[in-house]
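Left out: one protein chain. Kept in place: all the others.
Presenting chain A:
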Amino acid sequence: MKLKEVDRTAMQAWSPAQNHPIYLATGTSAQQLDATFSTSASLEVFELDLSDPSLDMKSCATFSSSQRYHKLIWGPHKVDSKGDVSGVLIAGGENGNIILYDPSKIINGDKEVVIAQNDKHTGPVRALDVNIFQTNLVASGANESEIYIWDLNNFATPMTPGAKTQPPEDISCIAWNRQVQHILASASPSGRATVWDLRKNEPIIKVSDHSNRMHCSGLAWHPDVATQMVLASEDDRLPVIQMWDLRFATSPLRVLENHARGILAIAWSMADPELLLSCGKDAKILCSNPNTGEVLYELPTNTQWCFDIQWCPRNPAVLSAASFDGRISVYSVMGGSTDGLRQKQVDKLSSSFGNLDPFGTGQPLPPLQIPQQTGQHAIVLPLKKPPKWVRRPVGASFSFGGKLVTFEGVKAQSPQGAEQQQHHHYVFISQVVTEKEFLSRSDQLQQVVQSQGFVNYCQKKIDASQTEFEKNVWSFLKVNFENDSRGKYLELLGYRKEDLGKKHNKEEKHECEFLPSAGGTFNISVSGDIDGLITQALLTGNFESAVDLCLHDNRMADAIILAIAGGQELLARTQKKYFAKSQSKITRLITAVVMKNWKEIVESCDLKNWREALAAVLTYAKPDEFPSLCDLLGTRLESEGDSILQTQACLCYICAGNVEKLVACWTKAQDGSSPLSLQDLIEKVVILRKAVQLTQTVDTSTVGVLLAEKMSQYANLLAAQGSIAAALAFLPDNTNQPNIVQLRDRLCRAQGEPVPAEQSPKLPCERPQLSKGRPGPVTGHPQMPRASTQPYYAHVENPPPPGFIMHGNVNPNAAVPPPPSPGHMHSQVPPYPQPQPYQPAQQYSFGTGGPAMYRPQQPSAPPASSTYLNTAYVSSATSYSGHSPLYAAQHPTSSTSSPAAAFPPPSALGTSFQHGGPGAPPSSSAYALPPGTTGTLPAASELPASQRTGSQNGWNDPPALNRVPKKKKMPENFMPPVPITSPIMNPVGDPQTQMLQQQPPPPAPLSSQPSYPQPHLLGSQHFHGLQQPLSQAGMPTSFPKPNIEGAPGAPIGNTIQHVQSLPTEKITKKPIPDEHLILKTTFEDLIQRCLSSATDPQTKRKLDDASKRLEFLYDKLREQTLSPTIINGLHNIARSIETRNYSEGLTIHTHIVSTSNFSETSAFMPVLKVVLTQANKLGV
């Protein structure tokens, strides 16, 4: 397809391959005249601008020359890599002269463009070639067998390649070998070609077919094969191209007879040795494969002869041809559509006088025909055979999972083009891992989550911290897993209770020493001064006036003291007045403390004092308002311009347990794009989420948009490193964000698991639904678990999770169902009948965990099946499909009778804990990391049942029962579906559940066990071993649920460290001291009453849960760790319950909470409040 054209009768030379942009130089050709008969001559340079779709070529410069040219070449000698135009133009003139031009000067329009010239030759110089190895060497040929080798660096004195050939003849062609730099070939119209060896300085071979009809018009060396060359013949009687191999120089290797008349020029592509251009007097331009003789292409030309043809060295698809009608055309061999290009050409042609040209050569000019202006859609096809330069030999493409697909061309095909030996064409699929540190840290994180070794992990992080801030963050995170986190937080902020105490004590002592003795007599004056007036007021019992007087007189202390005596109301008023009056620096703080208005502090403190504000909140804020206050403070810090303060907001969010905001803040402060910084963030997030799950009742199940984004980024990174299983584990699973859903599906499939097409998209959809069904909100009991553990530890060497212990002691309830027997467990298997739903689970599970879990399909092995349940839950969200039925079934029953089931008599604490540690529900966490599961459970499940019952691994427990509740504890993975009535509710073949449904929810029969959605199954599990008939039965009825959510989970997290190292040892609980037994009976009685009058399942569930949570209280009573104030308060509450004055009870409750140590009461007080509130509501 024609790309460009210029109307010139000229020789042409492309700029060297190194040159960019591409130029075409033209020099008026000698021995040709155009229609004007002008004898002037010029040297022009055009730019090939392919981005310009027009046919015109842009002329860059014209130099009027005194010469006309027989030959023009453009050598790369001294190419300036920076300059646009460089190299040297070498022209062969009419009078035996060779002229060197500087093309850059021509383009610049300089007058002096000639670098050098030499007229050593006799006669016109028709042959020129540049050595491609030493570009300063130029060979030239002229009449009289003259061949010179010119050194452009020393142009004055040329060399000869050897003695002139005899007889003397014109040299029409000359060419340097393309492979061996000192080999040169020359040819003459006589038909002989001579090969010269410059090192020997003599001709080494002469090539001739002795036909005497070869008139050499073209000579070219094979681009790749040193011994091969082609000769073209101009003779119409022998219009052939001969391919010679010097190894058999007696006759041509191949003869290409594709032209009908003599060949005027040839050009061999350097880019593809299979492409040889030839143009002849038959007006054809052909492209043939000289290795086969096949014609690959015929250029669509007009009917003109071309006398010169050149491949563009730089653009391999482009060639130029100079025709006798005075035109140079630029073509592409790649075909295409020439629509719209033709018209112009036709117009120009018709106005030319082309056919008047009388050639000096005596050759007849074919009649100039105006091309037919056919209306056809002018499509020009490309080469028959794809040229080498479009054949991509190598490739490397990334694919999902950090895989790299590569293939490489088979090296060096044999020169002959000889048909390929049987090559194997391989494609390599490789795994690319570039982020080793990232992976190893991610791995560590997973292990930690699995092993629950959070404290150690945080400690390590603290030790390794590079910056103070980092250290702080980790310290804060760590505190979450320790007892008395608020206290520890305070310490981190620089406030140590003991320190303060010491200081304070000192002062007190001081004061005491100077206290005036109170022993003397005093005198009551009723004079008219203020003192007197006050005295009068006091004497008449008129506190109010007395206080007013004092205030008036600015006797604040007196006023306050009097106000106290005058009762609450007066005191409050007085306080207010005092604060209104007082101006001291700390007034606002005092105000806040006294008025309990923490919001005020947080909202208006100077942000430089954020530590103090946070400390205050830590000290005073109620559990339910604590997170929001921290949040508030964090938000303020974050919105502050100061970047240091901004980062500190992270600490606030950690205290608040607000993962989403932590992510936002952290992201803002850090460069989150690199894998390691993302890892930094994710480590904190994961740990914080754990902490939140353990210690607070904040609903961690919802994954915020930002967090989801980050987590999926993280998962993507892991996947990109080939850690697909890990990526799945970290991917939040309870979100329906499309990108996460897609990623999950992709990961699953990438693992090679065939996922039924319908299923994968569904999963994500189900999840949200499920989560909606989650039972009521859980708030307000953040830190209970921690608190409860404290006393326990103090007392017992091997502390089991507190929750369990309490149960044990407190449940003297005869109604407690006997610990489940194996048979019982067995009955639970059925709810998981279909194997299919578990398939996804398998994918999610970590490496080894997967397969093991699925075995349990033989329901005959009860323990195994139970494991199944467990693992399924922990490890995978997808298993819901299986679980949900079960779960649905549970609901109705759980509200009434469940607790007993979930809390079978405790015992065998030690042993069970070993197992319990890893299984700790919270660990299941947001990311479907199956902490316990992967490690211990599957393994255990592989054990024969008999072994499992052995005490050493705690498998003697009926796991199914315990585990079931666990689901609840993993809010993120599993959201109980609301529709209790769902048809799936009746899993076929589960007698237990069926029974449940049929039966009204009476006591706490075995049947209820499976359905009890209780978080800390772990604990309960262990109790099975010891078959103490404990007292639980009574409680199931009436405790509100939310309490359970928060508390039981937390302590587990704390204890795990200890727990794991515990020896197996039974722990018996002490009895509750008689004097406090009344508390238990009263509370339990109240719950029972509530239960019996409560109607909606929600409330019942709450009450059930509450009853369990109160075990924390009973434990404390047993250990006698509660302060007398609290004990008194509790007794007061009990009394108010007896009088059914619940509101009074609530008031007392509030008083206790606000005056006592938070950690001491947090485990049970909120629950108590729930019960009281319910009782009040129900009016029981």
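The rule we apply is simple: a residue touches a chain if its C-beta (ideal position, glycine included) is under 8 Å from a C-beta of that chain, and two chains touch if they have at least 3 such contacts; residues count from 1.
Throughout what follows, contacts and distances are computed from a predicted model.
Only one chain is not pictured, and the protein name UniProt records for it, out of "GPI transamidase component PIG-T", "GTP binding protein 3, mitochondrial", "Myotubularin" or "Protein SEC13 homolog", is "Protein SEC13 homolog". Contact with the undisplayed chain is limited, among A:G409, A:G541, A:G567 or A:P1071, to A:G409. Touch with the chain omitted from the figure is made, among A:I106, A:V318 or A:C458, by A:V318.
Touch with the chain omitted from the figure is made, among A:K78, A:K460, A:R749 or A:H1151, by A:R749. Listed by residue number, the positions of chain A touching the unshown chain are 1, 3, 20-21, 50-53, 314-315, 317-318, 332, 334-337, 379-382, 386, 389-411, 420, 424-434, 436-437, 673-675, 705, 709, 713, 716-717, 719-720, 746, 749-750, 752.
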